[in-house]
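Take a look at the structure below.
Every protein chain but one is kept in place in this view of the complex.
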Amino acid sequence: MRIRKRNSGSVATPALLSLILVVLVAITVYVFASNLPWAVRPAPITSVGAEIDHQYDLTLAVTGTVFILSQLGLAFAVFKFRDHGQRAHFTRGSNTLEAIWTTATIVLFLGLGLMGHKAWAEVRFTAPAPDAIQVEVTGNQFVFNFRYPGPDGKFGRLDPKQISASTGNPLGIDANDPAGKDDIVVPTLTVPVNHEVNLLIRSQDVIHNFYVRELRIQQDAMPGMVIPLHFTANTIGQYEVVCTQLCGLGHSRMHSYLNVVSDADYDAFLKQQAAGQ
Amino acid sequence: MPSTIVTEEIELIHSGKGPGGGDSSGDGGNGGDGDGGRGDSSGATRVPQRAYVTGMFIALAGILMFFMAFVSAYIVRKDMPNSAWIPLQGPRILWLNTLVLIASSLTLGRAHNRFKAQDEEGFRHWWATTTFLGILFVAGQIIAWRQLAAQGIFLASNPSSSFFYVFTGAHGLHLLGGILALLYVQFRATRKVARGTAIEVVSMYWHFMDGLWVFLFLLLYLGR
Partner (left out) sequence: MSSHAHTGGSTVHAPIAEPSGFIRKYIFSVDHKVIGIQYFLLALTAVVIGIVLSLLMRFHLVWPNATLPFVSGGQMSQEQYLALVTMHGTIMVFFVLTTAPQGGFGNYFLPIQIGAPDMAFPRLNMLSFWVTFLAFVCIIAAFVVPGGAPISGWTGYTPLSGLGEITGPGEGWGQTLWILSISLFCLASLLGALNFIATTIDLRAPGMSLMRLPLTVWGWFVTAILGLLAFGVLLAGGILLLLDRSAGTSFFIPAGLVVNDQLQAHSGGSPLLWQHLFWFFGHPEVYIAILPGMGVASHVLSTFARKPVYGYRAMAYAICAIGFLGFMVWGHHMFVSGMSPYSGFAFSVLTMSIGVPSAIKTFNWLGTLWGGKIQFKTPMLFALGFVSLFVSGGLSGLFLAQPAVDNMLHATYYVVAHFHLVMGVAAIFGIFAATYFWFPKMFGRMMNEPLGKIHFWFTFVGAYCIFMPMHFIGIAGGIRRYADASAVGFLAHLQPVHEFMTIAAFITGAAQLFFLCNFFYSLKFGPKASKNPWNATTLEWDTDSPPPIDNFGGHYPSVYRGPYEFSVPGAVDDFIPQWQEPAQVARVK
């Protein structure tokens, strides 16, 4: 009995709960503010990526404010209105307040959603430039293959029956299609800097995903579909490509690289690959 | 937080609205929407008869969603690029089956009317006719399946045939349940559920299955 009394009537429980909530807010704010290496995204390499980051920051500002206010409000209420012998203040609510916070959240949340629409539209509602470099991305358990159309600018026809990883035709390029003779198939993606690239994403077996953090883009490779995705990388460097859609037992090893190179290096890459075909 | 209605609280306690009474003051606390809860609280029955009717309404809503999932899959699947869709030529007997099922709804309505008129013999006659027509329909559906199978069209032959078998199979199973219910009402005096309620609930189900079939049939024919 003695123990129970101490636990329910005393100030210790509300104080501890409030303290935990305050510490939670403090640590969360600290981690967001101090850019710890395990809590930051890499810099984006596209203008759309920068826009997404901007929208992210805006959302963070809004939700962060709500988070801080509501957690601290809860901490305050818990401590302030603990049972110390008073009688509770009787009220059933206030229609005015309900109307105010309903309107406020509608404006805030929907406004945020509509603003976020811009970055989305830029990636998904627009067509790539006609001179964009076309690269076909194919996922299969558990590798990526990237196909360039070669000098003729045309992809060869694909025939699933001719797929054979062991004989060097992992995509099943139809041997009878002349357009396919000069196609380049490589395990890493190389693109020139500041030039628009249009990826044609597809899958041979199950659903995969093409994800490059620095592009801020994920796109599922959906069997039966060819999904276009365009971007213009503005920074030379090597970036990791990973699969983020559960695709089977080797899922976590499905991995490749995106090399953003200078125009000269890109030409050299194409020449070298063409020579190797 | 500002309180809105403190002064009238004592009044609320004094006036003390009784069961079923609504009073509109206050935000929710004492509100009544005129929906007074269990009205017929006659101690004898544990469950009011209308709960069975409500239950059937709810069940039909669930069944409708189940079939609508198939239907939406059908519509999406049919219009996909590369859908490999070959329109299915449904067996002609389906027309006959549809007529039989519609007729069964009419005889069921007849039976229900006879029951209301307290004509037990007429009720039993029309009720049995309905059951017979129901069985005839299921038999007709099986014949349709056999005709398709004889043409070499099976479940996996084509997406359109897959959907045909799924639609008719799922509907047929539900209809078999309805036939069992018809037989139950015919041959077993119901104890817990009053006979009138049982008849009403089974009729709702049967008419729904009839309407559902007509819809599926039109979908399979017009929407192929």
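Letters are used for the chains, namely A and B, taken in the order the chains are written, and counting of residues starts over at 1 for each.
As a working rule, a residue touches a chain if its C-beta (ideal position, glycine included) is under 8 Å from a C-beta of that chain, and two chains touch if they have at least 3 such contacts.
A quick note: this is a predicted structure, and the numbers were derived from the prediction, not measured.
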### Query
Of the chains that are displayed, which are in contact with the missing one across the whole complex?
A, B
### Selected from A:198, A:245 or A:259 as touching the chain missing from the view
A:245
#### Entry: Candidate in contact with the missing chain, chosen from A:136, A:183 or A:220
A:220
## Note on the structure
Answer key for B:128, B:155 or B:204 versus the chain not shown reads B:155
### Query
Which one, A:133, A:163 or A:179, makes contact with the chain that was left out?
A:163
### Query
Which residues does chain A use to touch the chain missing from this display?
3-4, 7-8, 13-14, 16-17, 20-21, 24, 27-28, 31, 36-42, 51-52, 55-56, 59-60, 62-63, 66-67, 70-71, 73-74, 77-78, 81-83, 86-94, 97-98, 101-102, 105-106, 109-110, 112-114, 116-121, 123-125, 140-141, 160-161, 163-166, 172, 204-207, 209, 211, 213, 216-220, 222-225, 227, 240, 242, 244-253, 255
### Message
Under the stated touch rule, tell me which residues of chain B contact the chain that is not displayed.
### Response
1, 6, 9-10, 12-22, 26-39, 41, 43-44, 46-48, 50-51, 54-55, 58-59, 61-63, 65-70, 73, 76-77, 80, 82-85, 155-156, 159, 162, 166, 170
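Rule of thumb we're sticking to: only the chains that are shown with their structure count from here on.
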### Message
With centres defined as the mean C-alpha position, give me the chain A-chain B separation in Å.
### Response
45
